[in-house]
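First up is the structure itself, then whatever we jot down about it.
Apart from one protein chain that is not included, each protein chain of the complex appears where it belongs.
And then subunit A:
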Amino acid sequence: MVAPAATPTPASTVPLKRRKSKAVDDGVITVGRSRSGTILANTAGVLFSVVMLFPVYWVLNTAFKPADEVLALEPGFWPSNPTFDNFISAFKAPLFLQDMLNGVIITLLAVAGALVVGFLGALAIARFSFYGRKAIILVVLVVQLVPFLALLIPLFLMLQNVNLGFKKFDLTDSLIGVSITYLVLILPYTIWTLRGFISGIPRELDEAAMIDGCTRAQVFWRIILPLTGPGLVATSVYGFIQAWNEFIIINTLNSPEKQNLMAWLLQNQTTRGTAWGPLMAGAIITSIPVVVFFLIIQRNIATGLTAGAVKG
């Protein structure tokens, strides 16, 4: 898991460069456009952005208010006495730190596993043509659409009684069971995205390396793996977001001591009544890693979901 932390720079610089070159000619037409129309459009654009941002602003506003201001009948649009109390009480809340740690462990396990397994699978689809390739692609695509929620019931029954032949395990209410489940949850997307990155590497590079005496393993190790680097970062970050954000499965399978922060946010509402200030503070803390990672790789997410739909 060192790689994603160390290499976000290539992933973030590439889109930046692209954006700059786009500014020169970004397909904005100028013919037949009036000045008043532009002003109108700009006003609409700003208005739209403000409406979109309002909930985000409101959660920040609430989180920094002291308790009496949060529950004021006249909600203030700016905290008059900004305070970190809500964040402190969120951190002090029972199980918050425990669930945060659980979330980190589960997410890292799932992402690391999905990356290794997914890379090998993607390699098979992208670099070989063989009987059954289409079938594998089909499986990868189909399972992405299976509503995981629907599988919760059998999954619960299955994890409760895992029989490996020599010993029986109960993987419900354990971090391992959820980690494996999340691994499989993000695996199809991982394979599909990495497939795109790998097939973007020219085959000629493989062939040149093989002429120079590389074995197939060396080609994978020395050519494809390094060149897929940015793709691996983007994919792992997306996997991280998916696993970090999941709460339904973990909420069903595990007890509060073995849950993650998302499930903590959910529990917080149902059992303890709603303390809005700490809840919003908790929501911010929970969102920070996701938002940061997301902003780093946003370009890849959009292209991954709709790759190839518009011919560039």
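Note that a residue touches a chain if its C-beta (ideal position, glycine included) is under 8 Å from a C-beta of that chain, and two chains touch if they have at least 3 such contacts; residues count from 1.
Basically, contacts and distances are computed from a predicted model.
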Quiz prompt | Name of the absent chain as recorded in UniProt (options "Sugar ABC transporter permease", "Cytochrome C oxidase subunit I", "Carbon-monoxide dehydrogenase medium subunit" or "Glutamyl-tRNA(Gln) amidotransferase subunit A") | solution = "Sugar ABC transporter permease"
Self-check item: Selected from A:Ala90, A:Leu175, A:Leu232 or A:Leu279 as touching the chain missing from the view
Solution: A:Leu279
Quiz item: What subunit A residues would touch the chain not displayed?
Solution: 22-23, 25-29, 31-33, 37-38, 41-42, 44-46, 48-50, 52-53, 55-56, 58-59, 62, 70-75, 116-118, 120-121, 123-125, 127-134, 136-143, 145-147, 149-155, 157-158, 161, 180-181, 183-184, 187-188, 191-192, 195-196, 199-200, 204, 207, 210-211, 215-218, 220-221, 244-245, 247-248, 252, 262, 265-266, 269-270, 276, 279-280, 283, 286-287, 290-291, 294-295, 298, 302-303, 305-312
